[in-house]
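Excluded from the complex is one protein chain; the other protein chains are retained at their positions.
And then chain A:
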Amino acid sequence: MDRISELPKEILQQILYFLSQEDAVRTSVLSKSWHNIWCTRPNLDFSEATFNGSKQEFLSLVDKNLQRYCDERMCVKEFGLCISLDESDRESVLRLENWIRALTDMGTKKFCLSIRSESEHGSEFFHLPSVVFEVAESLQDLHVEKFTLDQKSFERTILSKHLKELHLENVYINNKDFQRIISCCPLVETASIKSCKGLQNIKFSFYKTPYTEDERCSIEINPPSYIQTIYITNGDLKFHKGADFRNLEYLYLRRVTTSWDHLSWCKFPSLKLLVIDNCDRLKESRIFIDAPRIICFDYRGDFIPSISFATTTPGRRYSNTRVTYMPSDDATTWFFKLNELLESLSRFITSLSIYQYSTNDGDVIQENINLLQGINGCNKPVAVESLWLDCHLFSFSSLLNGALSVCRPRIIDAFFFQGKMDHIERVWKILTERESGDEERLWLQDLEEVSIEVEDKNGEGWHPIT
């Protein structure tokens, strides 16, 4: 006998596992020994899209195959189905219900369903049969096209808790029902939303912090999108280059990875609020935000990003920028980048906060202080509304000095962990000893007025001291 036909049946079935249903079934014609190999391969995969017979023939084909596994008390480990349904076609819906129940009974591990309705565009969409969410426990990938997804689709409990991929295209779904699916299916890794009506807010919060890039959940939003709010925590968001998010008003990205370069090519004509919070990958990119109506931009992170904004319409806009000075940062580069960022935010009323991680190595900024002089003359200090410093007392002076070399705050605020009265007195000294002539105090000379307000630990209000 030839080499391939000699292979054990379980290996041949493993090979057939990787073939489409057509290709696998066709092997039965090869020779007598191949006649039944395909019948018991671990998976079944039917697509009406590539099937050439009638609807009736397709239904019987799926029926017959599934029945064979049931009769032989075997389990279809993976079941893939791509089918179109129509409301008037009660038979297809009933068959689908039967198949899903059979798969649940036999303990199928993985079920991928692509379901599309035939309804004409513009007419009301048919409701997704409730069996999909209420019975299909093994459902892993779900692609729904042209359906209404609402309470009728999951009146009772949502049982498809193993859902990993959710793709909605041309689906009518409201915010509440979308949230219900997402909250009931905690394993969703990939979601895409294309031309969905009714859905205005997308909120994905993945509680599990992914350990590797592979585990990150991925969300793809395709234009035309009617989405007003996107709120994503711990995920991967895919933007299409040049996409127009015409209705998007609020975009929150928290610990999100995304194709930042593509984002630069997107249009956000309605965007009012942009929050970028601890998105590490942004470090390697320079991004441009085309959001002429932006009102508020919040940034928080361990590094200073390179962000620029398109020309904006007139009006007040605000920015909260919270950056961390890491012990490993080079002071000159760091303050230079901060200056660049503040320059691009010059049309915003900026509240700047600087955190410094405590370090045992003493005052790292102090060691670099002479380098800071190099910044002088390169860029003008940028006016900001407030400067908030959260650092150790011993580096307060040099951190303030560095900050004042790149910005001119209206208010300076500071927070000292376990601050005591004598600390405050030292701050007072730092701020007022402007005449000392030390080069390191250079920038403090521009300080116009010093007044300190202290809140005691009982929070009994502010007491001005002079």
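In this section, a residue touches a chain if its C-beta (ideal position, glycine included) is under 8 Å from a C-beta of that chain, and two chains touch if they have at least 3 such contacts; residues count from 1.
Methods note: contacts and distances are computed from a predicted model.
Chemist: Quick one: find the hidden chain's UniProt protein name among "SKP1-like protein", "Protein fuzzy homolog", "Ribosomal RNA-processing protein 42" or "Vacuolar protein sorting-associated protein 17".
Modeler: Going by UniProt, the chain not displayed is called "SKP1-like protein".
Chemist: Would you mind spotting which of A:I4, A:M74, A:A310 or A:A383 touches the chain that isn't drawn?
Modeler: A:I4
Chemist: In terms of residues, what is the contact footprint of the unshown chain on chain A?
Modeler: That gives, for chain A, the contact residues 1-5, 7-8, 10-11, 14-23, 25-35, 50-53, 57, 61, 212, 214.
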